[in-house]
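Removed: one protein chain of the complex. Kept in place: all other protein chains.
So that you can tell them apart, the chains are marked A, B and C in the order they are listed, and the count of residues begins at 1 in each.
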Amino acid sequence: MYLVVEQLLNGLQFGLLLFLLAAGLTLVFGIMDFVNLAHGSLYMMGAYFAATFVAWTGSFVLGALLALGATLLLGIALEYVALRHLYGRDHLDQVLATFGLILFFNDAVRLIWGPAGLALPLPTWLTVPVQIIPGVYYPAYRLMIIVVALAVAALLYLVVMRTRVGMLIRAGASNREMIGALGINIKLLFTLVFGLGAALAGLAGLMQAPILTVQIGMGENILILAFVIIVIGGIGSIRGVFMAAIFVGIIDTMGRAFLPDLLRKVLSGAAASTAAPALSSMLIYLLMAIILVLRPEGLFPAAKR
Amino acid sequence: MKKAFWLAGAMALALAQPAMAADSVKIGFVSTFSGPTAVIGNDMRNSFELALDHLGRKIDGKPVEVIYEDDQQKPDVGKQKTEKLVQSDKVDFIVGYIWSNVLLASLKTAVDSKTFLISANAGPSQLAGELCSPYVFSTSWQNDQTPAAMGLYMNQKGVKSVFLIGPNYAAGKDMLAGVKSTFKGEVVGEEYTVWPSQLDFSAELTKARNSKAESIFVFYPGAAGVQFLNQYAQAGIKAQIPLYTAFTIDELSLPLQKDNAIGIPGAQEWVNDLPNAENKKFVEDYRKKYPGLRPTYYGAQAYDAAQLINSAVVAVKGDLTKKDAMKAEMEKANFKSLRGPFKYGNNHIPIQNFYLQDVVKDADGQLSLKTVATIVKDDQDKFHGKCSMK
Amino acid sequence: MKPKLNASNAVAALMCAALILLPVYSAATGNIFILTLFTRIVIFALAAASLNLIMGYGGMMSFGHAAYLGIGGYAVGILAAEGIGSGFIQWPVALVVSALFALLIGALSLRTRGVYFIMITLAFAQMAYYVASALSRYGGDDGLTVYKRSDFAGLINLSDRNQFYYLCLACLFGGLYLIWRIVNSRFGLVVQGVRSNEQRMQAIGFHANRYRLVCFVISGTICGLAGALLANNTDFVSPAVMYWTRSGDLMVMVILGGMGSLFGPVIGAIVYLLLEELLSQFTEYSGLILGPVLLLIVLFARGGIMGLLGRMRRG
Partner (left out) sequence: MADPLLRVDNLVRRYGGITATDNLSMEVVPGELHAIIGPNGAGKTTLISQLTGQVMPNSGTITFAGRDVTGLPSYRRSRLGLARSFQITSLLKDFSAIDNVALAAQAHDGHSFRFWGNARKERHLREVARAALERVGLGKRADIVVSQLSHGEQRELELAVALATKPQLLLLDEPMAGLGVTESARMVALLKELRKEVTIVLVEHDMEAVFALADRITVLVYGRVIACGVPDAIRGDEEVKRAYLGEQHAVTRHE
């Protein structure tokens, strides 16, 4: 029983981390209709900035805040210099251009920080496991990720549902022409949304840096997961992306945790040990394919909500 | 339109590198120099360059020319680079290859053209068995050997049960199979993680803790090793269940793993403090030549490859057409390996010792790897019987 | 329509001539490698051309096209490993398996549109990748060595560099000719009509998805052929060839060269792979150059290189 609880927490934490990354992606995608493959690069930059600033300042929190600001500025600069010229273009043009940006960022990081990657050590108060219920210990830092991500989710919800900017964002996600009709400064709104998306990606990057690594190309594998999530959730929907991220996090974790044992009960040992890893690798893609076949617009399409 | 012609002309020129006069020793070096794993390629290149420095940049009086090619960690690109080296540069030796799949894709090109290929890292079982070739040598190991040594050490420690975790790809499976081949205790669980995309090992760690195993064995090379140790320590399992590793902690990952790596044993065929004169010189000069960096086993293997080439060329007095004589000389392993005792089996895979290494703070207060004991002497891979050496 | 003498057609003609004469150049200068390099380029050009059929003409953005490279390759590799070396068996099997795979994923994927379609094709390709990685009998992740190239009963020797190059080139030209015929046929017009306005095509009496699906299958089959060629060229096949970045490479080739233009993908493949090769000779930081180049092409050369050439004529 404890095992299930702990695995659920693992899944929740992983899902929330993915949510931070995917939320920015779905906003940019939903509102500007812009496919940004370089979102993973912003995530990487967030982690590199954090590792650098934490080392400079000697403080985890201060370094993280500085890194957040730096990613925000980088996102705005990127939008201003290059990406705003790609709005309204074909998705494929955007894919090609932002693919180019991935190549650029990877090599730029390698040039500046070297190929070895960086470490982002945690302050000691975050390295101890916490007893959450008697007998179940959970890493403090992972708990912190859960708390921070939930806070961000709540904040995003408030901004999107309760503010004027949020109203525009929602309007934009369900009907793009409408923002133009409202006569507001679209360019500024887009720049802001892009900056927000970049900051969220940077936050995801720096939050995961102590658990994983700070490394070139770290954004690419996780970017695909983020795309899977926004597609499952329905593009442009914050609610959808939140549900889908947790769903994917939990399914992925539970699949890896319990699928092999389950299969071993059904299949022979040899067959199970070949099939189980392959199947749990495929699980998320399989899930996405099934969902899209049944609901071609994702679980929570933004346009209808 | 004119521009297109100029461009085409420039491309043709760039591709049409003229073959150089044959009075130098030409060596092609295929490794990964871009992307996150470039750090390994760089270390191999650094060590190879250092070996050439030590040889006076000459082999048997002939100047040495090395052409480095980036395989991008993709098999088909590695194959293309190998073809370029063989066909366009007409090299005498090809060295390098970090990845098994890149090596396997490139092997045929080298063998068909009768160009000597020296694997300075990749050691898939096929290379030791059915794919062995007179033209192919290894200065590393066969994949199973290192974890098998770890299994032996765990027996010596009296470990009764183990939980195995590794990435779900060929080398990962080889590694876990390697431990199982020698470990005498009970294997209570075996988990494969998605490679290379899985980033979070919490599910596996949770299972390991709940399995009540006495120990955990993992194989996670490169960045994944950093991630795993981070999560292992943060989950508090480090205080509960000891970890045994192969290829998870090295001088490249250590600066990122930091204190998380202290006290975690690993098996390796080379450690930086091995007490022989050549090795001391190698490590000292490496740290002098590349300030801030420390050599790794990848580098040591590349260094040995340069020495192996040198021995062969010297033996034929620089006549690079005498391939049989060079092969015969290389089979004798007539050079001083950085790892000490080193000889070749019938399949051109080294027969060598495996050492237990531990992480300690050295004199400068920096973390470094230290030889603790010799786990196994003169170990030979278990696939050599499948090699017919045609 | 009559072919007009304009910049894009001139470049296409020049390119074909250069491709045909390449072995002569290679023999004259003794530069064998350029032939090896271009063999690979020609194979990728065929794969890109097949992607262009669905992407450029059919409006179906498949992000999983590399799967067929792997499937065609594994068909050859697995049959060879099981002792069936005849190309007369291997190649048809490669084509049929690719077609069946395309039929299956096409039937499911075509329920979706737009980005959802992009992602579902990616999902299926990733599944193929993981299945191949799990084939431990055939090397799993390490891949599978093809010891002997496909045997065509002495008609053609695939191990001969020049013969193999011309075989690949013939497949490319054959593929392009086939695509050209298809594009101008009844079927091709329907497919392009559906790309342009699906609702309208339904209203005048076409079952849009049926045409889409057939087009998807044809494209996958041609790409399966490219996979069979690639396995023979590399003497090796591994799951890496199906990884999503490979599908991305193919898309880049098509967009770079010019979507919906017959020779666009060929030019795209040549430029992309040559740039990759050349830049890697000058610098290890090729992305610093290649990345911004891609961005600039998108910003200032809409419609890829073919689009650029088309505009040169008009001024």
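The rule is short, and it goes like this: contacts are C-beta pairs under 8 Å (C-beta built on N, C-alpha and C of every residue); 3 or more make two chains touch, one makes a residue touch a chain.
Being a predicted model, the structure only gives us computed values, none of them experimental.
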Checklist entry - Considering the full assembly, with which of the depicted chains is the omitted chain in contact? => result C
Item to check | Options C:P23, C:G188, C:G224 or C:G291, residue touching the unrepresented chain | outcome: C:G188
Checklist entry - Of C:Y211, C:F236 or C:Y285, which one is in contact with the hidden chain? => result C:Y211
Checklist outcome for this item: Absent-chain interface residues of subunit C come out as 1, 181-182, 184-190, 192-193, 196-197, 199-208, 211, 214, 218
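What we mean here is this: only the chains that are shown with their structure count from here on.
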Checklist outcome for this item: Between the Cα centroids of subunit A and subunit B the separation in whole angstrom comes to 34
Checklist outcome for this item: Touching at least 2 other chains, the residues of subunit C are 133, 136, 286-287
Item to check | Shared-contact residues (touching 2 or more other chains) in subunit B | outcome: 34, 38, 168
Next on the checklist: Under the definition above, what is the set of subunit A residues touching subunit C in their complex?
Outcome noted: 29, 35, 82, 85-86, 89, 91-97, 99-108, 110-111, 220, 224, 227-228, 231, 235, 274-275, 277-278, 281-282, 285-286, 288-289, 292-293, 296-298
Checklist entry - So in the complex, which bits of subunit A are touching subunit B? => result 2-3, 6-7, 10-11, 13-14, 106-107, 110, 114-119, 121-122, 127-129, 137, 139-142, 208, 210-213, 215-218, 221-222, 224-225, 253-254, 256-257, 260, 273, 276-278, 280-281
Item to check | Complex contacts: residues of subunit B adjacent to subunit C | outcome: 1, 4, 8, 11-12, 14-16, 19, 33-34, 38, 69-70, 74-76, 79-80, 83-84, 87-88, 100-101, 104-105, 107-109, 124, 126, 131, 168-171, 173, 195
